[in-house]
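Here the complex is missing a single protein chain, while all its other protein chains stay put.
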Amino acid sequence: MKLCALGVFAVNFFLDMFGLVIMADIIHIIQTKYYYLVVIFLMMIGLYATISTRNLIKKIIGINIFQISVFLFYITMSKVKHGTAPILWDKSHVYDNPLPHVLILTAIVVSVSTTAVALALIINIHKEYGTIEEDMILEKQKLDIDRSNIA
Amino acid sequence: MKFIQELPVLIIVIPLIFALIIPLVGRLNRLIPWIISSTITFFCFLISISLLMTVLDTGKISYWLGGWEPPWGIEYAIDYLNAFVLVVVSFVAFIVSLYSRRSVELEINEDKRSVFYCVYMLFITGLMGIVITGDIFNIYVFLEISSLSGYALIAMGRKREALVASYNYLILGTIAATFILIGIGYIYMATGTLNIADLQERLPALFHSKMVLVALGFFTVGLSLKLALFPLHTWLPGAYAYAPSVVSCIMAATATKVGVYAMLRIIFGVFRIEFDIHFIPIANILIVISSMAIIVGAALAITQTNLKRMLAYSSVGQIGYIVLGAVLADQEAMTGSVIHILNHALMKGALFMVVGCIVYKTGIEDISGLRGMGKKMPFTMAAFTIAGLSMMGVPLTVGFVSKWYIAIGALNAEMWYLIPVIITGSLLSAVYIWRIIANIYFPDELPEHELQYTDGGAEITNHKSQYSEAPWSMLGPTMALAALCIYFGISATAPLYIAEKAAVMLLQQ
Amino acid sequence: MKEHIIVRIVSKFFAPFIQLYALYVIAHGDLGPGGGFQGGVILGASMILYVIAFGLDEGRKRLSQKVSDVFMSTGALIYAGIGIFCILAGGAYLEYAELPLGSHHLASHLGMYGIEIGVGITVAFVMITIFFETAQNK
């Protein structure tokens, strides 16, 4: 029974995705939401760079791309048609939503902090292992284990 | 009297302020950082007890930061669940910092000790901040405080593998945090608010929105990564195994518990239980995954030769129990799950402290090196035995209480097929715990001169028969946790009462 | 970079202006874009520029490790301390309007200046510290 529920959910999911294409809504969606689609594409490039590369610094670059794209996602949702920047002045009545801006200011700080700590770790790893490639570090770790077993 | 009302914020701000002060005054005297961290965590423990009492008396506490009413400002919302978790976290933090002095003296270079304690305090502050807050974005901010300090703490391990373990944790942790950020974005887009109570009110009208579905998915994946739910646990064994002893203790006992708390809060507090069950089968998926976690975690623990790594895998299994109890959406099971947050903190904390004592005394981390240790370190090993039995779920220990409740809950939810899973998990943990207990008390026959101790301990002893117990400053806290494992196993009324209230609150919102 | 005299003179010439700009950004957060964080980063960047042009040792002479550590904590302490003052003045944590500094608007304005300055100090010195620690190559 539980499996049935899972199956139904999966089918619904695909129908939704598929229905999107069939109903030719896609043009409408691209017209009205192209920003979101580009943002998602960027996020996925960043995520792919993070999980597929074997170089430690490249991973950090990927994570930065990923996070910065998420920032764009937030900023995109804050935009209001004909709105101006959320700084009060007498000529405007419509302002953009200030809350996502605030959240992203915080998130940018978090992102640079993570980068700094990660770079410090990488420098230490390079000092200890002499390389910043994951594969070679793994090889050296295997050597370490062998050596401790012999000892 | 004024300060009584301000306690919810003081419990975060006081450790934060003292964390900032530690590097300034740490140069004066080498004991000052330890004294500050112990007193302040004790103080936090007292505050958390008082908060729990207030919650039991008057119900939910709401504190408006900056005096702005929610949802415009940030709110601290304290109910049964987070008051309980807060007590657990601050208590364990206090016990571990009492314990930490000698261990840190051995494992951390002298010039780094004051900075180490500063980061330790920041870690605790971050964890407590996650637990106490009623604002979903605030969770993200404090999550990052605790994660960043966690990465640095793990990297302080003596072996060079610690760096790689910490880096792997950093990458996965950052991906998890970014997933949570995406989830917050989607849910904010659907509702326009960030306050948890407000979200709870506004979400039912939006249950059919696909944005809410996606948000729940991303929260679940992100938090599962953070709390090391199988199969996203890959960062955990390395991180726990190579971290300094003190860090393993505090992380194993609190960090994953706080992750579980965040998951409970988001799956049951933000989204409601009807949503999880009727709109997407997320509860079913989690039941399958957590059952697998219980079995696989325990099975992998059996295959390990390193003591810390074995305990780390055992944590993966125990996290499976907590999540399983929670997603059954039954009151008894939820009670078991909430109380297992306390119980697992006590027993895992005690076990890792024992490992810390062994490492301090002998430098041994391998299971095979423990042979005949029962005579050498009788008190430490007694603590290990108690906590180990508790891990198996032997009656009269805390482990039994929570497993009993989860099993009853599984029956109530008409999922009898989960009972074998729970029992198998217990049996498998009996295997890996008993292997060690047998080894320390009833060693296989081996000529005495073949026993070798690796160096690295504070005092290297060569004679097996020599009685050499860990110093009292380490043994005391360890024994205290082990004693609590028994105490709460026999008289579990107080925690059960709170856990039951928390369970009712989570399920009936 | 010791031999690059143009770089050194230009960076020496520009550093005070960048710092002045940083202070402007911190102080004008309430009127236009900017604030403690951005200003702090610019302040940190000006010193990083100086260090890049003159070398790490010269930079350390200008700004010792101890001083930068102290400032790093101080900024955040100012922030958290203002919150505590708000409690002492009878408000909630970080409720600037309750500070005894005149009218509510003035008090909240000054409170926000205070925390922006705190943020600026911490950010600037953290940036410098991270740069020093990352770049030292011995």
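Note that the chains are named A, B and C in the order they appear, and that numbering of residues resets to 1 at the start of each chain.
One rule holds for everything that comes next: contacts are C-beta pairs under 8 Å (C-beta built on N, C-alpha and C of every residue); 3 or more make two chains touch, one makes a residue touch a chain.
FYI, contacts and distances are computed from a predicted model.
For the chain that does not appear here, its UniProt entry gives the protein name "Monovalent cation/H+ antiporter subunit B", which is one of "Sulfate reduction electron transfer complex DsrMKJOP subunit DsrJ", "2-hydroxyacid dehydrogenase", "Monovalent cation/H+ antiporter subunit B" or "Biphenyl 2,3-dioxygenase alpha subunit". The undisplayed chain touches these shown chains across the complete complex, A, B, C. Among B:Val115, B:Leu411 or B:Val431, only B:Val115 touches the chain left out of the display. Within the entire complex, the positions of subunit C that touch the omitted partner chain are 29-35, 37-38, 41-42, 44-45, 48, 65, 69, 72-73, 75-76, 79-80, 83, 93-94, 96-97, 105-106, 108-109, 112, 115-116, 118-119, 122-123, 125-127, 129-131, 133-138. In the full complex, subunit A touches the omitted chain through residues 13, 16-17, 20, 29, 32-38, 40-49, 51-55, 57-58, 60-62, 64-65, 68-69, 71-72, 75-81, 83-89, 94-106, 108-117, 119-124, 126, 131-133, 135-136. Counting over the whole complex, subunit B has residues 16, 20, 23, 65-66, 68, 71-74, 109, 111-112, 115-116, 118-119, 122, 125, 129, 137-138, 141-142, 144-145, 148-149, 151-152, 155-156, 182, 186, 188-194, 202, 209-211, 213-215, 217-218 touching the chain that is not drawn.
As a working rule, only the chains that are shown with their structure count from here on.
The touch graph of the protein chains shown is complete.
Taking the mean of the C-alpha atoms as each chain's centre, subunit A and subunit C sit 29 Å apart. Computed from the mean C-alpha positions, the centre of subunit B lies at a distance of 36 Å from the centre of subunit C. The set of subunit C residues touching two or more other chains is empty. Residues of subunit A found to touch two or more other chains are absent.
Partner subunit A is touched in their complex by these residues of subunit B: 137, 140-141, 144, 148, 151-152, 155, 160-161, 163-164, 166-167, 170-171, 174-175, 177-178, 181-182, 184-185, 188-189, 194, 210, 280-281, 284-285, 287. Only residues 69-70, 73, 76-77, 80-81, 83-84, 87, 90-98 of subunit C touch subunit B when the two sit together in their complex. Within the complex formed with subunit C, the subunit B residues making contact are 2-3, 6, 9, 13, 16-17, 20-21, 23-24, 63-67.
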